[in-house]
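Only one protein chain is missing; all other protein chains are in place.
This part shows chain A:
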Amino acid sequence: MKNRKKNPRGLKAFLINAELIITSLIVLIPVIWIVMSSFHKGTGLTGSSLIPSVLTVQNYVRLFRETDYLIWFKNSLSIAILNAFVSVVLILVTAWVVSRFHFKGRKSGLMTMLILSMFPSFLSMTAIYTLFITFGLNKTPLSLVLVYSAGAIPYNVWLVKGYLDGVPISLDEAAYIDGSSKINTFFKIIIPMSKPIIVYCAVAQFMAPWMDYILPNLLFTGTSTKTIAVGLYAMITGNENSYFTTFAAGAVLIAVPITILYLLFQKYLVEGISAGANKG
């Protein structure tokens, strides 16, 4: 590119590439810094530099020996898997009914759900907490899954409904003519036809609980029920950043698999988001 720098075309190419390189650097530096910090000798934030002189895996060892990282990880993982499953089932069935059957209260019900889900939830947590205590559900992953999946319904039902509206209804009708029942049609036609959007919902709902801090912090008290987000946050607040490198190790360990998952399913996530844009 350098040899074409003289003419205006070359200048333009140079500027564009320069901008992209600078932006890439700005994006990369914090990422590289946290990865390097996780291998940094020493425990605190002081002295951490972009490229440390000595690299060590001490922080990772400490993470597993001195904290309950594995327990947090197990808690978060079970919540995420359960949530992905429960949410997808609820969302898909609801979207199917809303998309294919016309019944009284459908439109207003959808709208009410959507608007209600925008109510700020901090205070509501007190009520949910009381509810869970009454039913003995607090401290079980199921309680969080119930809250997450109920919360996921409004927006995702709109999204999936929009997708299902695009699946030709003549397929259903053909099945009905052949004597298929409603449920059977759902399993044999709707589910196979909506695989992309199912993947989107499953991935999104698997991701959602990983970094949620507020809910588990409020609903779960005690060390054995902590999730990753709560554990990591506690690690760097209130103790003068003296566990910073351990936090860095924990952050890297959790961010790497999630980032890879995200990149793998990128196509579906973009599709899902654009579907949301078009369908509102």
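To be clear about the criterion, a contact is a pair of C-beta atoms (placed from the backbone, for glycine too) under 8 Å apart; a residue touches a chain by one contact, two chains touch by 3 or more; residues count from 1.
As a convention for this text, contacts and distances are computed from a predicted model.
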Name the absent chain as its UniProt record does, using one of the following: "Acyl-CoA dehydrogenase family protein", "Benzoyl-CoA oxygenase", "Maltose/maltodextrin transport system permease protein" or "Cobalamin-dependent protein". "Maltose/maltodextrin transport system permease protein"
For the full complex, which residue in A:L77, A:L114, A:L142 or A:V167 touches the chain that was left out? A:L114
In the full complex, chain A touches the hidden chain through residues 12-13, 16-17, 19-20, 23-24, 26-28, 30-31, 33-34, 44-46, 48-50, 90, 93-94, 97-98, 101, 103, 106-107, 110-111, 113-128, 130-131, 146-147, 149-151, 153-154, 158, 162, 165, 182, 207, 210-211, 213-214, 218, 229, 232-233, 236, 241, 244, 247-248, 251, 254-255, 258-259, 262-263, 266, 270, 273-274, 276-280
